[in-house]
Each structure stands twice: as C-alpha cells, then as structure tokens.
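Complex shown without one protein chain; remaining protein chains in place.
Entry: subunit A
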Amino acid sequence: MDTQSYFPVPPGVGMEENFLSLDDILLSHERLPIRTECTFPRLGFLEKSSDTQDIPEGTKMELPLWLTKGLYERKRKVVSVELPKVYKEGWRTVFNADPNVVDLHKMGPYYYGLGSQMLHFDSPENPEIAQTLLQTFIARFRRTMDSSQNAYNEDTSAFVERLDCLEKALFRSGQSGLNGFQSWEKGQASQLTASSLVLNYRKRKITDVQP
C-alpha cells in the first residue's frame, strides 16, 4: 500500500461543513432556486432579465448555497428557499421505490451533501427529506461496498459514473484497500517504490519543457 503523506481536509459530516475543506467549498457552489422576500437596493445588476436599480420583492432567482445560507434568517424576512426538484415529493417516491437505479451523478453530483445542507432552511418537509437521504444511502451502500471490494483490475467507470461524490470517495478507499491487500499477497508490499508525488511531478515537468 502506498504510504500517503498528503492528507487534504475532508468534507464535513451531516449538517456541518468544514471551513477549509475544498470539497465543501465546491459543494456550496451548487445553485438553489429562491424567492426574495424583500428588496435588495442597488443590486439590480445581478438580475440580468430586468433593468432596475434594485432587486424587487418576490423575484425568483438562482443563488448559490453559500449566499443563501448567509442570507437566510429564521424570521423569513430575506429569502425563501424552494426545494430543488431532486428533493421534492415526486423524486422522493422514486428513491423510496428503488434507489439503486438512479444516476445520482446526474441529479447533482453532491446529492447527499446538498441534501444535508438543505435541512438548514426549515422547510416543512425536512423530516421526510432527511429520511429519504438516509434510506437511499443505506440501500446503495451495499452495492458500492460490494463492487469496490471485488472489482480488481477491472474497468469500473460505467458503475462509478452513476455515483454521487460521497459514494465515489467510499468506492475509492475500498479500491485502495483492495489493491493494498492484493499487492501484499503478491509480496510487493516490501518493495520500496518512488513516491507518487515524485512520479507525478516528473511527468508534469516534461510538459513544461515542451512549448
């Protein structure tokens, strides 16, 4: 097993995000449909369709998660968040019926992460959303774990591209464990190797030289 020296900050678990985690920053870039509950003076230039100086009340816009989280207040004065369609009633029944068939990457690559963050916005359907997320994860986990532990030296891209980011990370760690075990069985574990950083760096250097 290749010894790892670079440990990036992992994404947060559940409703909390890690401030320094790059995965969480990418996650919070996802857009949510919202409706403004009050006017935003002098910010009319953000709303491309209308030419007003301010953003009037009741505009429907798509704002990224980080902005929505910052602006949201429990007293509901500022913005109100609509659930993206993946978390609505229709899709929820699909997930309850058979979670394994769904292409979670297409539904927004951060299905679980975004779903957990949506729980911040106090929608009346929160318990159902939470329940659906949990059940989907449990149902799909078995398949992910099985394939990560048994697909050695195979092309798994057809399976992996239907996975959400969280599941992909789990799949990758399963695969690296499997590879480590196989290399140990073959006796390659005691062989000293050049570090992967060095190899990658050398490959990149060659492209620097070519104009």
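FYI, a contact is a pair of C-beta atoms (placed from the backbone, for glycine too) under 8 Å apart; a residue touches a chain by one contact, two chains touch by 3 or more; residues count from 1.
To be clear about the criterion, contacts and distances are computed from a predicted model.
Selecting from "Carboxypeptidase O", "Phosphatidylinositol glycan anchor biosynthesis class U protein", "Mitochondrial import inner membrane translocase subunit" or "DNA replication complex GINS protein PSF1", the unshown chain of this assembly corresponds to "DNA replication complex GINS protein PSF1" (UniProt protein name). For subunit A, the residues touching the absent chain in the complete assembly are 3, 5-9, 19-22, 25, 38-43, 66-67, 70-71, 78, 187-195, 197-199, 201-202, 205.
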